[in-house]
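Dumping the structure here so I can ask a few things about it.
The complex appears here without one of its protein chains, the remainder shown in place.
Letters A, B and C mark the chains in the order given here, with residues in each chain numbered from 1 onward.
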Amino acid sequence: MITLDQELARRARELAAHVGRPVVQLARSHTTTSVERALLRLAGLSGADADGVPWANHLVGQVVDQVGLEHGVALPVWDALCRHEAGDLHELAAKSAIGSVRFRLPDADAVAPVRRAAREAVTRGIARIDARRRERERMVAGIGDAPRKPWIYLIVATGDIHEDIPQAQAAARAGADVIAVIRSTGQSLLDYVPEGATREGFAGTYATQENFRLMRAALDETSRELGRYVRLTNYASGLCMPEIAVLAGLERLDMMLNDSMYGILFRDINPLRTFVDQRFSRQVHARAGIIINTGEDNYLTTSDAVAEAHTVTTSQLLNEYFAKEAGLADWQLGLGHAFEIDPAIPDSFRLELAHALLARTLFPDAPLKWMPPTRHMTGDVFHGYLLDGFFNLAGVLTGQSILLVGMMTEAVVTPWLSDRDLALRNVRYVLDATGSLGEDFRPVPGGFIASRAHRVLEEAVHLLERIDGNAAGLLGAIGDGTFGQMRRPPSGGRGGDGVAPRSELHYNPAEELLEPSRPAAHGHEEER
Amino acid sequence: MITLDQELARRARELAAHVGRPVVQLARSHTTTSVERALLRLAGLSGADADGVPWANHLVGQVVDQVGLEHGVALPVWDALCRHEAGDLHELAAKSAIGSVRFRLPDADAVAPVRRAAREAVTRGIARIDARRRERERMVAGIGDAPRKPWIYLIVATGDIHEDIPQAQAAARAGADVIAVIRSTGQSLLDYVPEGATREGFAGTYATQENFRLMRAALDETSRELGRYVRLTNYASGLCMPEIAVLAGLERLDMMLNDSMYGILFRDINPLRTFVDQRFSRQVHARAGIIINTGEDNYLTTSDAVAEAHTVTTSQLLNEYFAKEAGLADWQLGLGHAFEIDPAIPDSFRLELAHALLARTLFPDAPLKWMPPTRHMTGDVFHGYLLDGFFNLAGVLTGQSILLVGMMTEAVVTPWLSDRDLALRNVRYVLDATGSLGEDFRPVPGGFIASRAHRVLEEAVHLLERIDGNAAGLLGAIGDGTFGQMRRPPSGGRGGDGVAPRSELHYNPAEELLEPSRPAAHGHEEER
Amino acid sequence: MTLIRPYGDTTGDGMVQLSFTLPLPHDRVAEGAALQLARRMGMEPAMLAHARPVGPAHTFCVVYGSVTHLVDTESVTVVARDHPLLAPAEVNAEIKRLLRRRLVVVGACIGTDAHTVGIDAILNIKGCAGEKGLEYYREIKVVNLGAQVAVDQLVDRARAEEADAVLVSQVVTQRDAHLINTRALAAAFEAAYPPGRRPALVVGGPRFDEAMAAELGVDRIFARGTTPGDVASYLVHRIATARGDIRASA
Partner (left out) sequence: MTLIRPYGDTTGDGMVQLSFTLPLPHDRVAEGAALQLARRMGMEPAMLAHARPVGPAHTFCVVYGSVTHLVDTESVTVVARDHPLLAPAEVNAEIKRLLRRRLVVVGACIGTDAHTVGIDAILNIKGCAGEKGLEYYREIKVVNLGAQVAVDQLVDRARAEEADAVLVSQVVTQRDAHLINTRALAAAFEAAYPPGRRPALVVGGPRFDEAMAAELGVDRIFARGTTPGDVASYLVHRIATARGDIRASA
């Protein structure tokens, strides 16, 4: 509905690639404890000891202690298996937990069969993920898909999977197309994935394989009941991001929050750790046919939505680059943005429209994730309900793809059952009453909306130029507080000790298997 | 923003005049007890006896009993005064109340001085109204006017003038440009105007001269405090409509609900009585510089807002004709319409826009009164608040002039203090956030909105043709339930006994003085 | 006994939302007073989610919190239908059997209430919620007096028509107008008829509490969402019980 300066857009993408490429290089030349644990999970290792410490943690911990992280765990682990230290991964992990396995790097001549064994195990895991992806495709085709765009995305957050399930089913029946189960506040700082069904979370429910399974099964049932496939989302973030990505693939989650910078900025996770973990997670998501949702909307909760609008665009361009590089297709790119302008600002709604249209026009094929107001929501729940209505309207007018439904109680509590129901009524009213109003919405070329959109894109290009000119590149910019005004120096944050530069010998069969065939990506010649 | 078929519009006006003219003829050839009482009030008669029966009622009652209604009261009353039956109108009324005055028609040769005396008395009354009009003009110029269109119109309805006043002042401070004091449910059926300040009303406060005075004085004070003139509205309807119109002129009310058919349809008042009373009331309003608000919005509470949209347009055309005929200028024509489409209907918002644009385009110079949803409001106050927000948006997008602020508690209670405050926050958000969105709102020529508007106008023309073809004309159509599906036969309803055909001798100096100089009205050549 | 609590986002959390305005300027005292009120209402803990001035002398407050009261669903008195819901044909047949003549119903909005949409929805052929109104029933004679009917007039007409039932609508509730008018209605009918002989008095309107019939001196109250079928079925049941007939009242 607006026309962007194509040359400016091209330049923006070129710069994003330039800024992103060294970061990908870092990711390719390092590994992390969580990537290695994810590999083991892909190879079929699950479960935990009686204290809840996952076998993957035990096994990686032992390998790191004995051999170091830099070579990856695949060679030491399958070497041990080839040496019949244990019959399978579980047994090996259990034995290693009591210190009764000695790990080593295989001798040069043993490497080939060890690699082959590892690769076979992981191939089976990937086959399971492929099967899940085909299962999803079959179900969507057989049961039916969401009836329209935007998809209606609702959050469930009781902290108890057994309360979440009926609430999620209720939300689906009431019209939700996507259910997101929010995680307990502390989970992303845990360096392990909890096990089993959980009932104790604060402001969210733990992401565990069993919780994934239970919720997906419940939603499958509801999908059949409703005649439309209801999607399930969780969060691939925090110190266990790659493992969560694998579990999501194994349990047929359909969408994952997966952002290149969220954990750095908002959970104070070490930048290098994050970028390494990210790339692997994205590769898994690409393979699993999972849509990723990125988190630039969050920047507007800590910095001003007008002054810093261009940081959102910049981040979207970077997320796009990283995603494509890891093999994700356009239809998997749920880039985030948000309706967070102070409603007291004159013409705030038109500014929102401008920002929303910029994203829509710059990423025409991406399933954009449109986030509701949070920062300027107050305890005045009536006014909040109204603001959410205008957020919905902006979403409709600008053709957003995934509508994260706003809650009138945003400033008060995690959503109640009735909040969700009210919020859905709000969405339904706006979609039904104004659904085709776009026909009459024609931003004047060169008018307020179009020139605002142009200006934000210009500012994003300037910012990318500045980052590109910075010796420390993107990491330096993050350290300077460029995004969300959160300063996160490259060496700071949690989990930095779980990263190692790869040795020459490093081997990760999953990465090899997941490396995309690198199709020519949407307009970037640098991508090959 | 849409282009109407000019020929169709011309035809609609021509038909409205054709349908309205016989009704005006009826009004000119009849009088009513309330018109006569209004005349006495204009001539300075106010107050009531100890039981609260107004002197105007006593005096008209006595004249009617003794001389009949058909000649009007002016001749018998000023004949009695010329005969020195009493020193002034009050004394005459008091004496007549105890049966000690004999009324008669003056002898043929006494008629001229009696007429002169009556005319002089009424001229003084009209001069008071003129002075009030000039006073308003001075105040608006001196203090300042409402800062923008639409004017924000708020209702106060506690039933107690002493609660109403602080609430009205609070509303004005919070942003209201117009305050309407709703009347007690029963007032329009009373055949007298209550006296004094009142504290007992159900769902509204009695309209009395003293209440008018108190509220106007309070709002004058607030106007000065705020630096903008706050307008006051009441209702010229019911059996005392013309008297209320006079009191409004005397107490400098700024706007009055004054509709040609509301009383017939919704209070079951006799049609002839209504049309006769109406014409006089409109003449008073024309002179007093009062804006009238018509009530076609009400039809949509009893009949369907889509199916019967054209009845609103038809009624607006009739109200326009009647108003112009009585001397009201375009800027005084607050024609009513409403946002009453079932929100569950697909595209309901676009249909609302179409209807609102039709009115806006058909009456480009009239200060249209845009009424909020009422019928489809429910006890779900959250949803009601949202709907009101979209009503406000429709008002902004289509350039409405007087925005009657909707209350989230519409289906529950008469508005609370906090409802009004919340409602104003809603209006402010919409005006500030989307105020200039009209720039981007361009209904496609021939598209959904434009063709819907055209179709409604066509249906209105068809309806007018049918009424015009009906032997009983407009009265017949009203009897058939054309408007609001309320069937009101010409002979039914209350107050019919207070109407009489005028005799040859009938004299009403006010009517003579108020008869407009008949300027060529906006596009009707029939108007002379 | 089944005890329940409101449900916010977990079973038993008791969460509710409350809003009100206090006649106090907005300051800490007003905020404290808001919490005090919430606590007196049984909210513990109560969170003041929002407070803002409405003019210089009032404060609007939004409170969230957990209410300590339990609701015992078994002690809830509902005016539940204790008779079958009949189709129009069944209603007609029962009236014929029981009365051997048409049932006469006189309807009105009394007092100064002009809201006829509700009573019309029950009486007019058009009906509501997909059901035809009582006029559609062959064995019911409907006399709809419309709006703003004085109680005396209504009594006179009911006598003249030998009404079996009088149906009255009351929509305006400010200052308890509906309750006052209903009491006046009951008193006038009691006074005008010999004891026990007055027609059935049925009152309706969106804001009535259906449990108040006895208190207000009428036979039955119908609130939000009533359909003509509800009323017709009740009327049949009423005649049947009045005549000691068990078939229809089962």
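Rule of thumb we're sticking to: a residue touches a chain if its C-beta (ideal position, glycine included) is under 8 Å from a C-beta of that chain, and two chains touch if they have at least 3 such contacts.
Computed from a predicted structure; not experimentally measured.
In the entire assembly, the chain absent from the figure touches the shown chains A, B, C.
Residue in contact with the omitted chain (choice from B:Val381, B:Leu424, B:Met486 or B:Leu514): B:Val381. Screening C:Leu18, C:Ala150, C:Ala192 or C:Ala242 for touch with the missing chain picks out C:Leu18. Residue-wise, the contact with the chain that is not shown comes from A:Gly186, picked out of A:Gly68, A:Gly186 or A:Gly435.
Only one residue in the set A:Pro76, A:Gly125 or A:Gly159 touches the chain that does not appear here, and it is A:Gly159.
Residues touching the missing chain, restricted to chain B, are 157-160, 163, 167, 378-382, 409, 411-418 (touch as defined at the top).
By the touch definition given at the top, chain A reaches the unshown chain through residues 157, 159, 166, 169-170, 173-174, 184-186, 189, 202-203, 266-268, 301-302, 411-414, 416-418, 421-422.
Within chain C, the residues in touch with the undisplayed chain are 4-8, 11, 15-24, 28-29, 31-33, 35-37, 40-42, 45, 47-48, 58, 67, 69, 71-73, 75-80, 173, 207, 209, 211, 224.
Everything that follows uses one rule, which is that only the chains that are shown with their structure count from here on.
Here the spacing of chain A and chain C, counted between their Cα centres, is 53 Å.
Here the spacing of chain A and chain B, counted between their Cα centres, is 61 Å.
Chain geometry summary: the mean Cα position of chain B and that of chain C are 34 Å apart. For chain A, residues touching at least two other chains, in rising order: 380-382. Multi-chain contact residues of chain C (touching two or more other chains) are listed as 19.
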